[in-house]
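Working notes, beginning with the structure itself.
Only a single protein chain was left out; the remaining protein chains are all shown in position.
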Amino acid sequence: MTQGRTQVSQDEEQRETRLLEVARGKGVNGRAELAEAVFRLDDVHVFYGRFLALRGVNLQINKNQITAFIGPSGCGKSTLIRCLNRMNDLIPGARVEGKIDYHGQDLYGDGVDPVEVRRRIGMVFQKPNPFPKSIYDNVAFGPKVIGMQPESMDELVERSLRGAALWDEVKDKLRQNALSLSGGQQQRLCIARAIAVEPDVILMDEPCSALDPVSTGRIEDLMEELKRDYTIVIVTHNMQQAARISDRTAFFTAEAAPGSGDRTGLLVEYDRTDAIFTSPADKRTEDYVTGRFG
Amino acid sequence: MSIARRKARTGERVIVNALFACAVLSVAVTIGIVAVLLVDAVAFFRDSSLGAFLTGTVWAPGQGSGEGGSYGVLPLLNGTLMIGVGSLAVGLPLGVLTAIYLSEYASPRVRGVLKPTLEILAGIPTVVVGYFALQFITPSLLRPIFGSERVFVFNAAAGAIAVGLMILPIIASISEDAMRSVPSSLREAAYGLGSTRRQVSLRVVVPAALSGIAASVILAFSRAVGETMAVTIAAGNSPKMTLNFLTSIQTLTASIAQTVSGEAAAGTVRYNALFALGMMLFVITLAMNLISARIVRRFRQVYS
Partner (left out) sequence: MSSAASAGALAPSRLRRGATRTGARIFVDAAFSVVLFVGTIVGVVALATLIWTIVDNGWARLAADPAAFLTSYVSRLPARAGIKAALVGSAYLMLLTTLFCFPIGVGAAMYLEEFAPRNRVTNFVEANIANLAGVPSVVYGLLGLGVFARFLRMGPSLLAGALTLAVMSLPVIIVTARESIRAVPESIRLGAYALGATKWQTVRRQVLPAAMPGTLTGTILALSRAIGETAPLLVIGLPIVIFTLPNDLRDPVSALPLLIFDWTSRPQPAFAEAAAAASIVLLALLLAMNAVAIFLRNRYTIRW
């Protein structure tokens, strides 16, 4: 288990232990937090071929909370979030070591079907990617292909669009092509599409980075509502966004292994959002959130 | 909340296998072509030696079943090469000039008219081009220029011009693509030094696009070699060893067309000769296409 770990000083060891405690829900002062875990990541490493992209991630994602992954570019945030719904499987040479637990089941265990995983863990992408079909068909696609047979598809579509705060804007033009919507509307349509399959978790990979500030604000408001019914994990470059909306924040950075030029991502600190931003435990976190680097 | 694998999606597996079969069918086609050509060509070479075939200068299939004829392929190769080279003499300069014009000189509006025109030219059926060669090129173009006594009714020049018109769009469009993909930074560097458009076109763009142009030429030559109807109609059916473009000749392809237009019973020498010729055509065009692809691959790396 200690293979590959560089020599740690006592200080670092203490910090690591504390991080583990926090990760396991023990909270800032060691008190157990009453939170149901959706994901438990245990010493997760992600490889692309022989390149180690991300190492030693330990954290827990809690139900009905918004968890934010922040950090500079190239530190593995997107890689990690894609592992949570096994979208990383689509990249040739990608490999996950360690354990990712989903409601007590090993996400990468034998017999686990990635297709089934993705039906429960949905994803919204950085650039809105609606299908070149009508708004209605976009939302109805998911339920149709996974074999949901709702009593009324129309009702399911309306519910999903309402849930994404888009219904009022499109209710009269459901048959119009989705590509005719604005960027912000398209992204909300993608959210509606995702919730139509009634997932457990919604992963969002920088969902607002391609949008204007007004649309961004609307989606942030939406996420506050969504977390009542879903568990949300969001990757964001926007620190203020993380500070505004997330319950817990994980800060990643990338460090080069000695002697090699390749930088490997690692989880530096994971805590309640207010702790990360007001009293971070690690200096690297502090440097990042105060804008000294990144 | 089980995420275990549902029952293996057998339906999908069947579909993917069916799609695989479609793709592999293309291999079956190639095998079919090679097999069919080989079997009867081999039968032909049992009756008429390969050596005589490759070195004989008389192509005169015997009457009826073809026994007792001469089957030297050189006159047909001669005819094919005349058409090939002659059509390139027409198509290459015109095609490259057109490509340079389209790529470096023409406004978008002119391009919008010229490119469809080239596509239309490429789409004219070969029989119609053959008709044009016989009914216009020979009587109204070649005969007035070279004299009616010297220009036969069927002549190689008419065939070469016709095929040249057919390969012009190939050379023009592929060369133009090659020229347009030369990075504009190269042009800008030259313009920045005070070069004129002519200098930039001839000294920067064309040399940079040379591999694409070469590939298009080889491809066009391959097409010219395989062309059947236009040359059959316009260039005649007289196999001879000659370099006179104003007389009638016969190409490999025209010989095939002539034989099948007559009565050739299966299994006869005459019939089998078809496949020997077909084999030769297949090998020549295949070699040309492979060379052309190799050139494109090798020089594409320069810009990647």
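Per-chain residue numbering starts at 1, and chain names A and B are given in the order in which the chains are listed.
In the analysis below, contacts are C-beta pairs under 8 Å (C-beta built on N, C-alpha and C of every residue); 3 or more make two chains touch, one makes a residue touch a chain.
Quantities reported herein were computed from a predicted structural model and do not represent experimental measurements.
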- line: The omitted chain touches A, B
Query: Which residue from B:Pro125, B:Pro183 or B:Pro207 sits in contact with the chain not drawn here?
result: B:Pro125
Field: Touching residue (missing chain; options B:Ala178, B:Val205 or B:Ile233)
entry: B:Ile233
Message: Tell me which stretches of chain B touch the chain missing from the display.
response: 9, 12, 15-16, 18-20, 22-27, 29-30, 32-33, 36-37, 39-40, 93-94, 97-98, 100-102, 105, 114, 117-118, 120-121, 123-132, 134-136, 165, 168-169, 172, 194, 196-198, 202, 219, 222-223, 225-229, 232-233, 253, 256-257, 260-261, 266, 274-275, 278, 281-282, 285-286, 288-290, 293
Task: Determine and list the chain A residues touching the chain excluded from the picture.
output: 85, 87, 90, 115-120, 122-123, 125, 127, 129-133, 141-142, 145-146, 179, 190, 193-194, 197
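Note that in this section only the chains that are shown with their structure count from here on.
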Query: For chain A and chain B, what's the span in angstrom between their mean Cα positions?
result: 56
